[in-house]
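Only a single protein chain was left out; the remaining protein chains are all shown in position.
Naming follows writing order (A and B), and every chain is counted from residue 1.
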Amino acid sequence: MTLVLTNRFKLKDSHTLAVYEENGGYKTIDKVFATNPDDIIEEVKQSGLRGRGGAGFPAGLKWSFIPKDPGKPKYVCVNADESEPGTFKDRYLLELDPHQLIEGIIICCYAIQSHDAYIYIRGEFDLPYRRIQAAVDEAYAKGYLGKNIFGKGYDLNIVVHRGAGAYICGEETALLESLEGKRGNPRVKPPFPATHGAFGCPTVINNVETISALPWIITNGAQNYRQWGTEKSPGTKMFSVSGHVNKPGVYEVPLGYPIKDMIQNECGGVGGTGRLKAVIPGGSSVPVLTAEEALDANLDYESLMEKGTFLGSGGIIVIDDSVDMLWALRNLGHFYSHESCGQCTPCREGTGWVSKILDRIYHEGGTQADLDLLNEIADNMSGKTICALADALAMPVRSYLKKFPEDFARHIKKTA
Amino acid sequence: MSFAFTPENQKKFEALLTKYPTKMAALLPTLWLAQNQNGHLSLEVQEHVASLLDLSPVHVHGVVTFYTMYKQKPSGKFHLQFCKTLSCGLCGSEDLIRHMKEKYKLEHGKVSEDGKFSMELVECLASCGTAPAMAVNEKYVEQLTVEKIDELMKKLSVA
Partner (left out) sequence: MTKVKITIDGHDLEVEQGTNLIEAARQLGKTIPHYCYHPGLPPDGNCRMCLVQVEKMPKPVIGCRTGATEGMVVHTQSDEVKKMRQSIMEFLLINHPLDCPTCDQAGECRLQDYYMDYDRIPSRYQEQKVHKDKMVDLGAGVMLDEERCIVCTRCVRVCQEVAKSEELFVQERGNHSMVATFPGKKMTNPYAGNTVDVCPVGALTSKDFRYKKRVWFLSAADSVCQGCSRGCNISVHHADNRVYRLKPRHNPEVNDYWMCDYGRIDYKFVNDGRRLKPHFKTDAGLQEDSYQNAFAHLQSVLQNYSADQITGIASAQESNEEINAFVDFIKSNFGSLPIYFSKNNPENPYEDDILIKADKNPNSAHIASKNLKPVSEISGGVKAVFVQRNLSAQDAQVLKDKGIQIVALFATNETNLDNLAEVILPIPTFAEQNGHFTNFEGKVQGFTKALKPRGESRLFAEHAEDIKALLSSIKKAS
């Protein structure tokens, strides 16, 4: 199936400029520079492209918040800090089609009239880093980046900036802090990055996948993009599927695609015991779905909201019936307490507390009071902090306890 | 001996400064450069980086201690970073980690006596589709099994 983002993935040396150009790459540049920047923003708005990092904010709308003449530089930051457990799509976009991302950056920069872009890539991504850096170097050598790009009288620089091991830097304002050479502490908002972003200047921050969709959208038009997906979730999305499926991997499908079909058709069915227990649809932080809920759900923003969860980053973790959901939650407790930046009291203390309670119940057994306390701590953590990391643990805590009570009951000590 | 960049790295460092509107922004890449040269970021290296970028040493230290990939102590020649997060966990990483301890006496935070190996348990490497995974130094090794690990350890121990 020919779609939007992954069309060149199977080509040999797909990461090189030559292969990219042979296969339609950089063909939309003439069109871009012949178009009014505002019309590009309008086209992206019309496409309904939503942020693919997790929050799902409409990309064109985000760009329209950038002031026209701020009297200072404007920046574009590409969020390549892909760290949400269960998510590994951006990695392949960077490894297998880095020029698509660069072309997307050119489109985004032109649309908001920015001349400086940073790609913030997580420190662990070695091959993706080398691939995107090599692609940037190729583009500079060919005059596609730097001064007067493509002879269009427009200057554009791209810097690839490596992180160094911190999940929180995927949060857009933590990313900015990190880019500026600081600890990755999320910023209090407002002010928002659109006015006070990188280096105090107006900044657009978009996920790799969002930006990578732009060349196709501008080439083929917003209406064509809308041939896929639903009214509120147009287009395609890349889903990372992991856990208990026979063929884990990254799959691009139209939004609205049923989870059932994703597991059965793309992923070759449930792996492990072969019996589905649970599905985490959007990266480890979103509320979990039971097998029954999952098999009835579609992969788009609104259907998953109806099911009480989120599309998030599209990291689908499939769990078979051998898994103790307390064990799974404990694993996430460790993750989020390790990754809390430690600024806000409820997150710094709450994630650690939850994690320790789960450890204790797992090893020694617990009481009903422990389970009630877990729910209450989750409530006390949610919506009280600068960023959403506390919620990213609170949501699993509440949903696992609610949907898999038997897995927790099994660990309750029988009292005399 | 006091730390200084090699002439080649000095050039790279100077190039870094041109990429950002502030000196501070060059901190993360400068630390990478220093760590790649020195193997780890000793306090002396941190102070040197601070002076290069007109930052306070305590700011640099705050940054170094925030990011897990900056090493304050030397690690083994082969630094084995096992992912322990959910998808790898679902695919058996706990068994592999146990295997490392039982067979190779390696566990989180440990460096082997000969300095050849060190091990660290890390959070999600975005290798969930090819779980279980680890990074050996910077290179990902994926779809791990006990056999694959034994083969790799054999290869590395003579490398």
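Definition applied: a residue touches a chain if its C-beta (ideal position, glycine included) is under 8 Å from a C-beta of that chain, and two chains touch if they have at least 3 such contacts.
Not measured: the values here are computed from a predicted model.
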Chains on display which the left-out chain touches in the complete complex: A, B
Identified contact with the non-displayed chain, of A:Lys27, A:Lys152 or A:Arg348: A:Arg348
Listed residues B:Thr6, B:Asn36 or B:Ser56, member touching the removed chain: B:Ser56
Interface with the undisplayed chain - residues on chain B: 43, 46-47, 56-59, 61-62, 65-66
Sites on chain A contacted by the missing partner chain, in the whole complex: 166, 183, 188, 337-346, 348-353, 356-357, 360, 373, 380, 383-386
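We adopt the following convention: only the chains that are shown with their structure count from here on.
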Complex contact set, residues of chain A against chain B: 73, 82-88, 90-91, 122-127, 157, 159, 161-167, 178-184, 199, 240-244, 248-250, 272, 280, 284, 315, 317, 319, 323, 327-328, 331-332, 334-335, 338-339, 341
Parts of chain B lying in touch with chain A, wherever the complex brings them together: 19-29, 31-32, 53, 55, 59, 62-63, 66-70, 84-87, 89-91, 122-131, 135, 138-140
